[in-house]
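Got a structure here, written out as structure tokens. Questions coming.
Removed: one protein chain of the complex. Kept in place: all other protein chains.
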Amino acid sequence: MAYYIAIGSSDGKRTDLKFGEVSEFSIYLVEGRDYEFYEKRPVGDVFEKKEEKKDTCDTKCSSGCSGGGHGCGGSEEVSAKVDAIADCRCVVCKKVGFQAQKQFEKKAISVFDIECDIDEAIDKISAYYDKIDNKRSLKA
Amino acid sequence: MAKLLDKQRYKCALAAMQTVQAIDRALPILHSGPGCAQKLSDTNGSSGYFSPNIFPCTSINEKDVVFGGVKKLNSTIENALKVVDADLYVVLTGCIPEIVGDDSGEVVSRFEDAEKPVIYAPTAGFKGNNYKGHEQVVDAIIEQYLKKSDKKQKGLVNIWADVPYQDLFWLGNLRALENLVSELGLTPNTIFGYNRGIENIKKIPEAEFNLLVSPWVGLGNVKKMERKFGTPYLHYPTLPVGATETSKFLREVGKFAGVAEEKVEAVIKEHEDYYYYLIGRYADLFLENRVINKQFTVVADAQYSLGITKFLVNDLGLIPAKQFVVDDTPKNYRDQIAEEFKKLNYGIEAEVSFETDGYKIHEEIKSHDYHGYPLVLGGYYEKEVTEDLKGNFLNISWPVQDKIVFDRSYVGYEGGIRLIEDIYTIAVSRFN
Partner (left out) sequence: MAVNLNNSNVATRENRIGSITGYVGTLKDLATQSECGTLKGCSRCFSQSSTCLSSCALGQLCGIRDVALIHHGPAGCSVAGAGAYYMAKVMSKKRGVTSDTIYVGTDMNENDTIFGSTNTLRNVILEVNKRYSPKAIFVSSSCATGIIGEDIDSIVDEVRDEVGVPIVAVHCEGFKSRIWATGFDISDHAVLQSIVKPPREGVKTNKINFKNFFESARPEIIEMFKNFDLDPVFLYCNSTVEELSHLSESLATTCICGTLGNYLGNTLEEKYGVPYVRSINQCGIEGFETWLREIGKVTGRSEKIEKYIEEQRAIYIPQIEEVKKELKGLTAVLGMGPGYTFEVSRVLNELGIKVVWALAWHYDKKYENGDVPPSMKYLLDNDIDFEASVADQQNYEVMNILHKYQPDMYLSRHPGSTVWAIKNGTPAIYVADEYMIFGYKHTLEFAKTIVDAIKNRSFEENLAKRSKLPYTDWWYKQDVDTFLEETK
């Protein structure tokens, strides 16, 4: 069964964008262990909305490990963005906020927040699904 | 091979976190699912300096399964060193990282130059039970932390016994073994429990010999130390409970260590005199009660099954019904242990079954003719079946539900007395 993977990438090589930074997703089509680039899917409107909202964010938001934990960013922009890739089986970004993660998971879309080469990401994810789908062991 | 584990008596290798916990100021760091530590702990003296909810844990999730969890392991170790004040950090791996192939050893090796020692033991649940996990932790200490020492300390003896926490009496037993060894004029060295810890670990390579008191657990460890440090070992398979076995134990240790025979005999005499003073005062109770019969069964790990069988036969004159060893003893040790069950007074031989299926054990207990009320010493599982048979039950092996034990012991002369106290406390709580 073929499926799509949505990737947040600035250069088409690495999964280097945070979910919030993505203006267009790179969509890949995967069949078993084979995959190919399918299309670029813009989410431009959503991106602008986020920029407007940024002022209301708690400044601690993006300070990484010592963050304040307060939420920011509306759910609408997230929803729209999630909807844009609702036909994908999973999404891969450098970071994915909790709210977005939950929305994805509600739609049974897996979230992998990791920064690496796109090839590596798809290779590992397709191997995982291939095995899980066929009830095969993940044993290394 | 997987099997039906009905009324299980042991945990998985990752429960070696309890072995680490038993070392003063040593901290397990778990590379496992979030709930493994809680599951594998019991509330039997585990809220000391560290408790299971203090143990750092990578809490593996789906992403770690797909992309590997080494980065998370790295940050967990790094921050554990900052947040938790320990002397020794022992990384233990659970099932997932070992199946998906995380190179945990490599991550741990990055901390070679950390201020405090960080070592690693592979303890995936499917690798074996907690008896094996315990050996893995001791092996990790030997291999990764200790170095061969040119210095040997005269009379220093490392003592190794069974698995902390899995053995309810571990603390008391170790202290009792230390005391016995001290009385021979030797200097005992153990690494578990109060005030032992890292300083005692450092002394391990300086010992003259290793004394292993266990049917099989730890045999691999002492052999490893023989190879690495050149330390010879004495393997004493029977936990010495009561006078007969303890005196034998002292003679054997004395001989191995070159302690003068008169000295050994003097120690034995003093203890035996008092022991039989106590026994004599209560002998009437042993003979004149209506509920304790001659036949008994022990359902426990090899250590207690063997130790208590010898005690009840050789000290109290009881007769063994079938005995059960429930620790999933590795096959290569079984014959040798079964032989030990045949070395009883008057040529009595105890039949022993290495059985992990509690249902079968209960069926055998139910069908055996105990010539009266059975006496069953076992895990909590044996309570009901014994009571159904109107027998007498004492909970001495895991799982333990109806008692707490701080530092009591069944080891030595005093330990034998304690065990008799426990058995006859049950006897006097009923009339017939």
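Chains here go by letter, A and B, matching the order in which they are written, and residues are numbered from 1 within each.
Just so we're on the same page, contacts are C-beta pairs under 8 Å (C-beta built on N, C-alpha and C of every residue); 3 or more make two chains touch, one makes a residue touch a chain.
This structure is a prediction, so every number in the text was calculated from the model and none was measured.
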Which of A:K18, A:R41 or A:K124 contacts the chain that the document leaves out: A:K18
Candidates B:K11, B:H134 or B:R175 - the one touching the absent chain: B:K11
Chain not shown: contacting residue from B:C57, B:V157 or B:I201: B:C57
Touch list for chain B against the chain that is not drawn: 1-8, 10-15, 30, 32-41, 43, 47, 49-62, 64-65, 75-76, 79-80, 82-86, 94-96, 99-100, 124-130, 328, 356, 359, 379-381, 383-384, 398-399, 401
Chain A residues touching the omitted chain (full complex): 18-20, 60-75, 95-99, 101-102, 105-106, 108, 113, 131-132, 134-139
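Rule of thumb we're sticking to: only the chains that are shown with their structure count from here on.
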Chain A and chain B, separation of their C-alpha mean positions in angstrom: 50
Touching residues (chain side chain B, partner chain A) in the complex: 62-63, 65-67, 99-101
In the complex, chain A residues that touch chain B: 110-114, 116, 121, 124-125, 128, 137-140
